[in-house]
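Some notes on the structure that comes next.
As you look at this complex, bear in mind that one protein chain is not there, while each of the others sits in place.
Chain IDs A, B, C, D, E, F and G follow the sequence of writing; residue 1 opens each chain.
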Amino acid sequence: MRRTGVPEIVLANGKSAEHLVGILRALHRRGEGALVSRPTAVQLRRLRVEMRRGLPIRELAGGRVLRLLGPLRVRFTPGPIALLTAGTGDVAIAEEARAVLEELGIRTVTAYDVGVAGLHRLLRAVRRLERRRPRCYLVFAGREGALATVVAGLVRAPVVGVPVSIGYGRGGGGEAGLSAMLQSCAPLAVVNIDAAVPAALFAAHLLARRAPLRR
Amino acid sequence: MRRTGVPEIVLANGKSAEHLVGILRALHRRGEGALVSRPTAVQLRRLRVEMRRGLPIRELAGGRVLRLLGPLRVRFTPGPIALLTAGTGDVAIAEEARAVLEELGIRTVTAYDVGVAGLHRLLRAVRRLERRRPRCYLVFAGREGALATVVAGLVRAPVVGVPVSIGYGRGGGGEAGLSAMLQSCAPLAVVNIDAAVPAALFAAHLLARRAPLRR
Amino acid sequence: MRRTGVPEIVLANGKSAEHLVGILRALHRRGEGALVSRPTAVQLRRLRVEMRRGLPIRELAGGRVLRLLGPLRVRFTPGPIALLTAGTGDVAIAEEARAVLEELGIRTVTAYDVGVAGLHRLLRAVRRLERRRPRCYLVFAGREGALATVVAGLVRAPVVGVPVSIGYGRGGGGEAGLSAMLQSCAPLAVVNIDAAVPAALFAAHLLARRAPLRR
Amino acid sequence: MRRTGVPEIVLANGKSAEHLVGILRALHRRGEGALVSRPTAVQLRRLRVEMRRGLPIRELAGGRVLRLLGPLRVRFTPGPIALLTAGTGDVAIAEEARAVLEELGIRTVTAYDVGVAGLHRLLRAVRRLERRRPRCYLVFAGREGALATVVAGLVRAPVVGVPVSIGYGRGGGGEAGLSAMLQSCAPLAVVNIDAAVPAALFAAHLLARRAPLRR
Amino acid sequence: MRRTGVPEIVLANGKSAEHLVGILRALHRRGEGALVSRPTAVQLRRLRVEMRRGLPIRELAGGRVLRLLGPLRVRFTPGPIALLTAGTGDVAIAEEARAVLEELGIRTVTAYDVGVAGLHRLLRAVRRLERRRPRCYLVFAGREGALATVVAGLVRAPVVGVPVSIGYGRGGGGEAGLSAMLQSCAPLAVVNIDAAVPAALFAAHLLARRAPLRR
Amino acid sequence: MRRTGVPEIVLANGKSAEHLVGILRALHRRGEGALVSRPTAVQLRRLRVEMRRGLPIRELAGGRVLRLLGPLRVRFTPGPIALLTAGTGDVAIAEEARAVLEELGIRTVTAYDVGVAGLHRLLRAVRRLERRRPRCYLVFAGREGALATVVAGLVRAPVVGVPVSIGYGRGGGGEAGLSAMLQSCAPLAVVNIDAAVPAALFAAHLLARRAPLRR
Amino acid sequence: MRRTGVPEIVLANGKSAEHLVGILRALHRRGEGALVSRPTAVQLRRLRVEMRRGLPIRELAGGRVLRLLGPLRVRFTPGPIALLTAGTGDVAIAEEARAVLEELGIRTVTAYDVGVAGLHRLLRAVRRLERRRPRCYLVFAGREGALATVVAGLVRAPVVGVPVSIGYGRGGGGEAGLSAMLQSCAPLAVVNIDAAVPAALFAAHLLARRAPLRR
Partner (left out) sequence: MRRTGVPEIVLANGKSAEHLVGILRALHRRGEGALVSRPTAVQLRRLRVEMRRGLPIRELAGGRVLRLLGPLRVRFTPGPIALLTAGTGDVAIAEEARAVLEELGIRTVTAYDVGVAGLHRLLRAVRRLERRRPRCYLVFAGREGALATVVAGLVRAPVVGVPVSIGYGRGGGGEAGLSAMLQSCAPLAVVNIDAAVPAALFAAHLLARRAPLRR
């Protein structure tokens, strides 16, 4: 029923801890691996009990992504994908995407804390990344989100903007960044606020080795 | 100053007709071609006068995109890119993207009017497109935008959603479609409402033949 | 004063625990049964004390609906009503509706976790439900809410969409799903976000055995 | 591909006049009838040319709904459906729904201009309608939309609220009415602002004579 | 500096507990009384310490309003003012207004839990209140706020609507009620969501005995 | 059906010109007078034809209010009501209210163009108005709406704020003024944007001579 | 009543043409000059009649600002103020500010069409402007508004962002730019969308030669 070439991603959001454990155990019994995005503190505590009982789970990106060990049934070309963040507050979200990409066997190159307030440092970082010829850029930026527009004006691969829920007041929580990226004068595509895992999967699709469509 | 590999796209929006003519004449004198997005009726009338005076402009997509003849200084791999629309009301926007892609030398494959209300017809259309192995899907959908999510659950290339400003009442004018695509349970990237040209350029970037970064 | 044929539904929201106890005791003294929607944790603790003192209350749907035992003074034709959910995170809300319907003597048929990302599984589920000839479908869907539109394109009974408050970022908390259902290209009716009990009562009205209007 | 039992409804919105003529001619050649919702002035002028050339179209509800003569391939039980409006400004929208229902062979009973400011007149109207035992109520109300809530507290059939785009200032254009109906303390279902045709089709589904599901 | 005829109302919101104590002590030293609106739990704990030390404060409306004993330097005609609530969840807010009015020496008449779902009960309550010839009605209503419109269509004194922050989903937290009251087809004036104290003061002004303007 | 003591106000908004003429003719035949608020240009043209045919209508406030001559069946105490505007752009809306009040036999006192940018001029105007001892103040203010708050801090009668749809950009069209008046630190009541007639009727209610409640 | 040092600015918005003429004639009779912001087409036509009759008015910024000749009673230090625009579509708004500043005797330096998509061109422009040591920067930017943030990271004078109502879709009409500037990671101050004249006056205040406060 699932598309071939798509890894099993279990969204923890809205599931009870028991239900989540049940899904992961079933996958493990079938010999499959999986990724889990954004487990809550309650879910994480419950899963750690399971880990001690032998369910092979590894915590990635500070526990924001989990990896159920086992094959993911997907194959990708090796990339790389470039990840940039505007500030240090955006790094935790970017690391979610990096964890997913690397578990899928895709290499990443990163430049963190290179906001537009320090243009010359940003220009050096972009030159460094471009030498690695990334297939796609994921740009994580809170507040006004200007980094995505500036990067899209400098590089030659497609750029996906990921607004980050930093900032208070009007337009806070990532709202201004999302609107600004949608309005960008450069040809950006965007994903929702903090949507690191969807952004990583979108980028992975660019690198998918193709097989015939399953019904 | 511009990125190599990016075609010259002149946004007509907010420019006076005289100013737009001046830009196109200057490009033509330098021997360059260009694309113009969304000329207004006033701008179009003024440009037709110039065409009669010899400025080599071709109207595409029913006049929503203009092509100033001459080389575009970009090279792309041939694609193809797939374009789908949910209804017949979305076709005019999709044709903007198709005109831009084809002017850039990128092949397109299309399936128009294949909304989710007719699931079996949609499934046949997706099978037909998948046989062409498109590098990317652009899905144009007004109203609730469900087509983008359903397509992203069926195909194996990256999917970019383009909400179309169809529909009245709450969430009308493309707002519901944009929000729904941002919330999609499938890994979509999106562009702004009616943003056919940015979507086409984003897709073109996936196909860019790479050259060294210019300063 | 109340319409005949409408069960007594006590909305716990905004009432003090003492006040809620008082209402239920009064109903019980009058020999009437009732349903209570969404008691808070504080109210539930207080009511459990009453249960131990003999107030005959049963917890349904994981405590999200309570049933004060006793006659409900309503009669309905037996249905059935079909309930679908897009994901497992929508099930808790759907179970609220199911608990209310079954307490009213209406049969339900369900298909849970049949989102549009797995179209073929969804088609099988719809075929199974249609064989039961439901009088109405209640479709519970978080995030982009596409399931309600797709189901309304497949079935021959009226469809009521219930957006569920799943999802973060722009359009999160059920907002995108509500807007998308209002914009649906299929003839859906909708209720508010998470409004499982109003949806169940609306469906029950379709099945009401009619009696003369009371003043 | 379409559901059996659903009439052909052509949404004029977003289609060119030529395209609309093409659709209606094709249906007529196949011997089918259809309904057209909300033709624009331009489309209407173009269609009147076709009518003079023999395309059998009848204008309903002051031209807001068109009927392409010919069988609609649907069968319904006879109803009736009740329609109420709060003011005289809501009547044009209600008449769209009435035209669609009657073309589908469903009887309607109406009470127009019975807003809550004149409670006793409203009570008389509701008593009159209830004697007809309507299967469903469609309540059309602009401004604050209170009529839908009050009617749902009085009648014993399901009530669908249709907010109407009357009123200026904050909450104008039907926004306050839609929000109020979604928040109603009575179990209403709602459709989008001015969505008379979707409301009529939803009501018609309640009356559909059932046949087996088509693939 | 203050208008004569306006009682001293201290808004607790945003003040530190220490600062609030300081203000009340200073007023008490000057021999003045005052009202305090919406003390937080922290402020209340701190003030109770002061009460034990002799600061003469009385808790009203379940602690949502405090009265610093002492003269309020205002004189009003005796009213009465009528207060209605749609549900029992609105009573706590209405009681804030009642406490303020009665401390100002203004009589009140009330009808609580008389929502539009029980029209005949509401009509009886309005008749009872009208016999008292109230000078102004304050109508407290959560959710869709229809009660304010219905009351304004029945009574002959000015009606002020007070939306109450009851209700979840779109338009919840009082938003739908506020918009609906602003759109009301009856000549309502409104105050902000839960703004019981401003509503009470507005009503009190109607009853103020007038004295010359102070500079 | 109508409340005694309420004048007949016909809202032109959303009615066809023919329908409006029909209403006014019927009232005239019954020997009643009425007020019409905000006729459109089309309605006004149609009504002028009727006036030439003898329907006794007078245009007030530059045609924004019409008076059908004949008794209004209401009696009020003579006021006065004070009207202030912040700028000259708010005067047209204020004049609507003044026309209604004066047709109801209520005296008005006005101070126009006394915005807070000229505080000393405003203070002089308020002193002048206060000497007339108005029973209520209606404050009309576009843009940021600060005048209503400042006036409510200076006068001793109740103040009703009327936001006016002046101003462009964020918060334009009266939105900022409405929000600011709802948040006012002074006890204001408000009506919707440009709602001069509801404001006038609310003020008139303060002055109504009371008679027994009609059923 | 006005502050000394503030020029007479007449806001044309919301005034009738006759009223505007009256104000300007009165100022001219008193021997004073003035500026008029944003006359409408109707007002402009009417004023041109007056000009032919001798009222000394000069049209500036393409008729978006008018200058009534005569002294402005203000004195400023000479500046300069720097004005930048992101695109050519922002120039008309910037020219409004420039016209006002120059009429006040303040020098301006400009760099137009220096958006962040052409970073190296922007850096050259900023270096050129900085050599003139401007006292303040006004940055005009439509769409995502990133230019204001980037400039504020490069220059050493205070920067005021002016969002321009360019762009369609979500965040269009200047909304995204305004939110982004409010969220900027650089210490920007902002004015409302298209508010060129308020921005110019704010900048002029920085240069005001001070005199004692008038009562």
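Some points to look at:
One rule holds in what follows: contacts are C-beta pairs under 8 Å (C-beta built on N, C-alpha and C of every residue); 3 or more make two chains touch, one makes a residue touch a chain.
From a predicted model like this one, the values you see are computed outputs, not experimental measurements.
Note that the absent chain touches A, E, F, G when the full complex is taken as a whole.
The missing chain, though absent from the display, is touched by one residue of F:A111, F:L182 or F:A200; that residue is F:L182. Interface residues of subunit E facing the missing partner chain: 1-2, 11, 13-15, 19, 165, 174-175, 178, 192-195, 215. Touch with the hidden chain on the side of subunit A covers residues 87-90, 117-121, 142, 166-172.
Across the interface with the omitted chain, subunit F contributes residues 86-87, 115-119, 123, 143-146, 149-150, 152-154, 167, 169-172, 175-177, 179-186.
What we mean here is this: only the chains that are shown with their structure count from here on.
Among the remaining chains, not one touches subunit F and also subunit G. Matched by residue number, over half of the contacts between the chains of F-G recur in the interface of A-C, chosen from A-B, A-C or B-C.
Chain centres here are means of the Cα atoms, and by that rule the chain farthest away from subunit C is G. Between subunit C and subunit G the centroid-to-centroid distance comes to 57 Å (mean Cα coordinates, whole Å). Centroid to centroid, with C-alpha atoms defining each point, subunit C and subunit D lie 26 Å apart. The multi-chain contact residues of subunit D, meaning those touching 2 or more other chains, are 11, 87, 117-119, 153-154, 167, 169-172, 175, 178, 182-185, 192, 195. By the definition given earlier, chain contacts exist for A-B, A-C, A-G, B-C, B-D, B-G, C-D, C-E, D-E, D-F, E-F, F-G.
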